[in-house]
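Before any comments, here is the structure.
Shown here: the complex without one of its protein chains, the others still in place.
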Amino acid sequence: MLEAMIEILLKTVVILALPLGALPLIIHVERRGAAFMQRRLGPNRVGPFGILQPLADVAKFMFKEEVHPTHVRPFFYTAAPMIALVVAILPLACIPVAAPFEAFGRTIFPEVFRSDMGIFFAFAASALGSYGILLAGWASNNKYSMLGALRACAQMVSYELSLSTSVVAMIFLYGTNDIHVMIAAQTGYWFGFLPKWGVFLQPVAAMLFLVGIFAESNRLPFDLAEGESEIVAGYHLEYSSMKFALFFMAEYIHMIALSALFIIMFFGGYSLLPGMELIVERAPILLAVLQVTSLIIKIGCMIWFFVWVRWTLPRFRYDKLMDLGWERLLPLGIANLIVTVLIVYFRNQ
Amino acid sequence: MEFASFIVFFIIACTLSAVLLGISSLLGQKRKIVREMDIYESGVNPVGSATRQYDIKFYLTAILFLLFDVEIVFLLPWALAYKESSNHDFMLAGFIFFMVIMLVGYIFVINSKALKWEK
Amino acid sequence: MAADIFLTILTVVFALMVVFSKKTVVSAFALLMTLLSLAMIFFQLGTVFLSAVQVLINAGAIAILFVFVMMLINLEQFPNNREKSKVKLVISTFTMLVVLGVFALVINNNIETLSVVNLTDNSMKALFDKLFNAYFLPFEMATVLLLAAIVACIVITTHEKHENEEELQILKTEEKL
Partner (left out) sequence: MSIYYYLAAFLFCLGLLGTIFKKDLISMLLCLELMMGGVALLFILFSKSTGFLDAQLMVIFTMIISACEVAIGLSLIIALYRKKQTIYTDDIKIITE
């Protein structure tokens, strides 16, 4: 009993500490990346290469004055950032960072919430993500906030549909909803060099999912919720100091969690990167460590992709955005699903 | 067991966000300036209340999302059952019927221009 | 056992908040919490798939719809001091207690048979087998129901346009006459 409790606590702490610890780094990468793409210097004063800048920012957030406007609805105003952060963290519980391994005389599943429906729960938790935003917009009692929240919410739900169709297609293709089985199906190589990743089987589904992640986490080119030229800052307009920081953290953690799901379905999750098998052959004991490293490298690439897109593409217009979601991506997702099913059916004949 | 781990995770996540908020309200500077507490409306005096009626399109989007989401979520058991089913033809026929009905609904939605934002 | 009682208390508290809170938005969020704790109960009872679907559909979509509507309809413009009919409250509470009493009586008399677990195969596979064999037709018909709901919602909410067209047509015919 005690052992089990310790195991749960350890897992929880590790799974929470990894993304939260990486957050300052990601923010720094984002700012330096922006500077790199715009040919300017970016933050480079605090520490070597400005690496301590995010920590300084955190300290600043903590010592900032808490502006608590008079016209807000106090309870929900305080609760909204907390709900946003907690809901963003929840999907992380279902994501395994390595294959189950033997240690201390027992099998350890390296995920907090072990269930064969894990992937459903992860999506369900990320579907709750709009509550924090909607609540913030309503509690702020401000027209800009309200409009931003409504926009964000409508956009998130619209793109969730096409995202779900791509998930259905992948689950149909793998014939399982167990994340470990899904990843096991993606280990190995075709023709000796091409990794058996889902993205090569289902490029359309991968594209839909990728667009869905951008829309769900409100990142450019889909950050209509905080389009500063139209509605100033959207749903977090009335927020300051740590409350604002919590929204910021929630956005990044949501991004990390959705990227991890994307990688699980399309890039082999924690399966080893090409070339790492050589190391494992020499030292099998390193398997779990290398798996975690592969996952982190893959997520890092995704994050860099997010930054890259953010500073490359301009923002959409709102009607174009909704048209894209409902009139392009959703039929594309449905067509992709039908074609997949027909191909699988006729191949089995 | 899994239930307990989920609860522990949830509680730790809640505590984390509460602690972060608590730290800031403890350490933060405290001033009381009335202008600062006012509603933000680009520096001009606020006009009307924020809880006015917004566009019906937002609402229609949500309602159509609900109905399509139900359909897509119930495709998931189908996708999982297909591989284990003995009668693939039957399953495929069911899927085609399902999809045809869904597409009829979808075409109705697009045709009615209920989700067209520009007038 | 402790988890049972904890979840029951949680659900009861949120359900009471749904009915007895003054603000409708608070009720809606209490409903969301009730649905989530029901999902936890489903999970604890071993019906994992239903629990996931409960979170995805009931908590993720239905509750968001309520919140949306509440924000679209300007609830604060309504005066809050509507007369509360005491008689209605008393009668409805009485009805509720009677119905609850009947239920409790029935449950109490059969509690031994009811609390026996006879479910041998609780896997998703068995559930889906049944769904796609015995319940295939109802499952397809549910899609038709959803189609009907989609059509109905669009027609109801965009009704005003049609009305104007009708009026226009009436005007036109009047002009012709």
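Chains: A, B and C, in written order; residue numbering restarts at 1 for each.
In this section, a contact is a pair of C-beta atoms (placed from the backbone, for glycine too) under 8 Å apart; a residue touches a chain by one contact, two chains touch by 3 or more.
Everything numeric in this text was worked out from a predicted model, so none of it was measured.
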Touched by the hidden chain, restricted to displayed chains: B, C
What residues on chain C make contact with the chain left out of this view? 4-5, 8, 11-12, 15-16, 18-19, 24, 27-28, 31, 34-35, 38, 41-42, 45-47, 50, 53-54, 57-58, 61-62, 65-66, 69-70, 72-73, 78, 82, 88-89, 91-93, 95-97, 99-100, 103-104, 107, 111, 113-121, 126-127, 130-131, 134-135, 138, 142, 145-146, 148-149, 152-153, 156-157, 159-160
On chain B, what residues meet the omitted chain? 56, 59, 63, 66-67, 70, 74
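Basically, only the chains that are shown with their structure count from here on.
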Taking each chain's centre as the average of its Cα atoms, which is closest to the average over all protein Cα atoms shown? B
Looking only at C-beta pair counts, which chain-chain interface has the most contacts? A-B
Measuring from the mean C-alpha position of chain A to the mean C-alpha position of chain C, what distance in angstrom results? 30
Using the average of all C-alpha atoms in each chain as its centre, how far is it in Å between chain A and chain B? 15
Within chain C, the set of residues that touch 2 or more other chains is 49, 53, 56, 60-61, 64, 68, 71, 124
Going by the contact rule already set, what residues in chain B reach two or more other chains? 49, 51-52, 54, 58, 62, 65, 68-69, 73, 80, 102, 109
Per the contact definition, I'd like the list of chain C residues that touch chain A in the complex. 25, 29, 32, 48-49, 51-53, 55-56, 59-61, 64, 67-68, 71, 124
Under the definition above, what is the set of chain B residues touching chain C in their complex? 3, 49, 51-54, 56, 58-60, 62-71, 73-74, 77-78, 80-81, 84-85, 90-91, 94, 97-98, 101-102, 104-105, 108-109, 112, 114
State the interface residues of chain B toward chain A in the complex, per the touch definition above. 1-2, 4-6, 8-10, 12-14, 16-18, 20-21, 23-25, 27-31, 36-42, 49-52, 54, 57-58, 61-62, 65, 68-69, 72-73, 75-76, 79-80, 82-83, 88, 92, 95, 99, 102-103, 106, 109-110, 115-118
